[in-house]
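Working notes, beginning with the structure itself.
All protein chains but one are shown at their positions in the complex.
Here is chain A:
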Amino acid sequence: MPDTQIDDYFKTYPDESGHFGPYGGRFVGETLMGAIYELEEAYKQYKNDPQFQAEMDKDLADFVGRPSPIYHAENWTKKLGGAQIYLKREDLNHTGAHKVNNTIGQALLAKRMGKTRIIAETGAGQHGVATATVAARLGMECVVYMGAEDVARQAQNVYRMKLLGAEVVPVQSGSKTLKDALNEALRDWVTNVDDTFYIIGTVAGPHPYPAMVRDFQSVIGREARQQMLNTTGKLPDALVACIGGGSNAIGLFYPFIQDKSVAMIGVEGAGHGLQSGQHSAPLSAGTPGILHGNRTYLIQDTAGQITETHSISAGLDYPGVGPEHAWLKDIGRAQYVTVTDTEALDAFHELTRTEGIIPALETSHALAYVSKLAPTMSADQSILINVSGRGDKDMHTVAAMAGLNF
């Protein structure tokens, strides 16, 4: 990859119609085209509006609890015997994950645009909870679409959303998981396009969502970059984050993209192993195609039908990935690897016992990769991991693996 491509990255991507190289774009039905242009205009206007920024910063500080700290995981570092490991603690955010950084931004935008109704899709329920939370605060009607399978396996988050006043609609079509929830949310949006704002939870969807969600999540990387400089006096050698749709990863990576010395590693879910066909790793084992408004890597068959995915973690259980990751992979600026369900589960227990931090199963994928990477590096090098969420929501899943039921 030519260095100039990286030097000009911030100015170049996406282009004005939302493309990252061949990826991204606006692949939606005509009924929604007006709405996504309207959103793009509003976003452009408020992105550089000091009042909007000030309001968002205040919410991120007082409501979310930012900045989230970085934590030097000394026990785990010692145990692995290699690079110094730092954790960016997004698990300490209000609602327990990075998702709220984005819902705060989009909800403020919805309010400015005069929309009165909010819809969202959710997989594990973290984005649904983060959306229901901001909707409750702004007094807006909120409908969350969730695959019927996920409703069953994430009962606690479903109840949280209901407590917050949201209506949770179980989606019975297709594989009854996150991708079907996204389909159904898009169908709702087409039907109620005049008064409804669709808060997409990841860096997917049609332009401007991938760029907009990235911008809202970039607060993670901006803070972390400064925090690492303050704490260690230099930039980290590697960033590691898990990838479902890819919003926590891009949030961490983006501010470091032009820092060429910093390696960026995204970790996808290999599920039962890539060979088994039961995984959620489009960047590692998929092919480019078009789904949910953008061109990106997908898990699909040779005829272009989306095939079922599997991950122990509902938040990674998605057949696509944000188009910017597809591009970062192709130009070689980021590297994408996988870990299996079992490896993730081991890492979940490892961090819990050595550091007293119970991570989300999504995050545990990033941790599992670091347990292999860190020993290959030297003690004067450092790795920064995005701890995208806390593991409370996964208690049922983890207990069930141990044969326990609450």
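Criterion: a residue touches a chain if its C-beta (ideal position, glycine included) is under 8 Å from a C-beta of that chain, and two chains touch if they have at least 3 such contacts; residues count from 1.
We adopt the following convention: contacts and distances are computed from a predicted model.
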Per UniProt record, name of the chain withheld from view ["Tryptophan synthase alpha chain", "Sarcosine oxidase subunit delta", "Phospholipid-binding lipoprotein MlaA" or "ABC transporter permease subunit"]: "Tryptophan synthase alpha chain"
Option from A:6, A:113 or A:190 whose C-beta touches the chain left out: A:190
Touching residue (missing chain; options A:302, A:378 or A:405): A:302
Chain A residues touching the omitted chain (full complex): 17, 25-35, 173-174, 179-180, 183, 186-187, 190-194, 287-293, 295, 298, 300, 302-307
